[in-house]
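Rather than the whole complex, this shows some of its chains in their spots.
Each chain carries a letter (A, B and C) given by its place in the written order, and its residues are counted from 1.
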């Protein structure tokens, strides 16, 4: 995620950022500009179509459909954003759950070796989830004290270990009944969080919408120059490119934020969240508390 | 569900996929194109209506109503998508619940035969739910060790068996009080998940909206050529077909994703979800853990 | 609720169903058609207003306000649908809760007479709620074994009886501590479900919106013919009727689905849901299980 100051308008408007859709769409915009230029040249200079030509009124269709296209893009934007925000909320719960487990364990006064186990295993869960969501193989050497099988579902294994540890501390009498009942739902929440992230990651918008929106934008912009050449002449060239920029940008951004766990510029600050969990769990479970 | 790369625009735009609404709507589009051609021929070549004819201005109505139709389509799209996404969320909870039951049972250290029972019965619930949602009869031979009556509600029976087993392990002292209190809500969640899926499956959008939207699209497109022939001539033929394509596509896609548990191209990956549950429960409850 | 196949477009478009708003609005459409005819006759044949008349431009107002009216109708549609869908979700919870209570009681191994009591009382709750929501008096003779006072709140009484029975079984040691803690929230959920249904039933959209939308549709359509007669002549007659059909249909459908517990064509399948509860509870609590 890019940290930015939303109030510095000047920079926003004139700087072309690496993640800016303007940069990504430039080749496409140049292509459609050239295409529009050819259409205008043919209509105005070659065929010299009269102002009464029916082609002039083709933009009637664009007016009728401009509502539909803008509403579709807003639908696309809303669903992509909702998904992004849900992912953020789920990662927020990860932080809260890790902190709550640490706070409760600290209040229970478990032994020093248990403290060490939990202050390693809790942030390890966050790290493993991050790797899992990025389809990266878990590096067994990174946490040598806790063995997991990198070929199976790593977060599940760590959640399993945490649960077993807590249940066995309960059977040993270290954790009493009420304390187990209060910490149990937090352990189960880890798996719910993992499942929610997997769901967001593996389920993009239904295929048909994705196809339909792209086809619609394409035909909408490709037919614009036919009608507009009569009234706009060669001004069509920059203007059609601008319309394409606006419409395609929205689709592009929506695609980018739909899978928010990666390394894209708009993705969520997964690394920062993991670092914070490391820091806060360490603060809470450290010795001298 | 079709797995696709949402970023390959080129393929999206030019390839006509099997699930593409373009293919499904082609006959309808050809029909309306022919119909529009007839209208233009009559207005322009037969009756030679003058530019002052009142029929020319019929498109005033289309302008006034184009907002209403696009908003209705967005309403339709939103509700269908919300339902699809809710179904996805519910199936996600199914995964989470099955994993959580397995993680908790593993931590409890139940006997080998119990382990075998649960590692069969939990994924069986997912399979039975899938069959139930697809109105397919449960194949008793598929899980010979656990008998259910295929003429009654199969998921209910399996949930009942799981609950009975856990309650009786509790009465036998294998599962202690707190462990029962922590696993109980997961067992009840299975039935809630089943109920939510049944609700989504059996309740399409209210009948009146379904009728109204279809009637509206029909009359809207059928009256378009009357006004447009004056200004667009025979260009009306492809353009009205294109408008129909846009409006009817949205209704078609909405219909398809509304019941998301079937075999349609846009339906949810129910099979993949069941396979994952089989795999993860097996990993968690396997012997050598 | 009407069961229908959402994919048979042909029937939808040409058949005028009993619940169709077309049928209900026909008298109103004929009235406004006649009214429009009179306006056109006066403007065109009697007063012979010139094309420069200011009245011609009255449709400027309709353009400015057509956004507002369509957005209001979508607001109306959305809120009515949300309420309908919430009602469906609540009735779905009723099914889930009844099933869960039965599954848990079955696992507890209560005595035969208790089984009989619960397999009568649970579906009775669903029936009583249905009658209550339809303002129908509870027929005491329908369930002779369980006495309730039909002049007081019947669902409350049955929920009270169920709760008392479970609590007393707990005091008698039939239901143990954990089993009570797990079944308790389900019993409380019944009353929450009843409250949610009552809320949806007794609270229509705020009075002012209802008045405002109706007034707005009325004035919007009644002023349409003045401006349109100039450009559309007698075509105004069917077109204004069509616009009224579209706008008033949306309001009509919204009104119908707002109280979804009745006998209207679009109402929820309350009877089917009750029948299912009877069937599933009987399956779960039957003797030979």
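Keep in mind that, in the parts below, contacts are C-beta pairs under 8 Å (C-beta built on N, C-alpha and C of every residue); 3 or more make two chains touch, one makes a residue touch a chain.
As the structure is a computational prediction, the values presented were derived from the model and not from experiment.
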item: Homomeric assembly size (copies in this file), of which only 3 appear in place; value: 5
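One rule holds in what follows: only the chains that are shown with their structure count from here on.
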item: Topology of the chain contact graph, where touching chains are joined (line, ring, star, complete, other); value: line
item: Distance from the mean Cα position of chain C to that of chain A, given in whole angstrom; value: 37
item: Cα-centroid distance, chain A relative to chain B, in whole angstrom; value: 23
item: Overlap residues in chain B, where contacts from two or more other chains coincide; value: 63, 67, 71, 74, 177, 181
item: Contacting residues of chain A [partner chain B, same complex]; value: 54-55, 57-58, 60-61, 63-65, 67-68, 71-72, 74-75, 79, 152-153, 156-157, 159-160, 163-164, 166-168, 170-171, 177, 180-181, 184-185, 188, 191-192, 194-196, 198-199, 202-212, 214-216, 218-219, 255, 258
item: Of all residues in chain B, those that touch chain A in their complex; value: 1-2, 4, 6-7, 9, 12-13, 17, 19-22, 59, 62-63, 66-67, 70-71, 73-74, 77-78, 81, 84-85, 88-89, 92-93, 95-96, 99-100, 103-104, 106-108, 176-179, 181-182, 186, 228, 231-235, 239, 242-243, 246-247, 249-250, 253, 256-257, 265-266, 268-269, 280, 283-284, 289
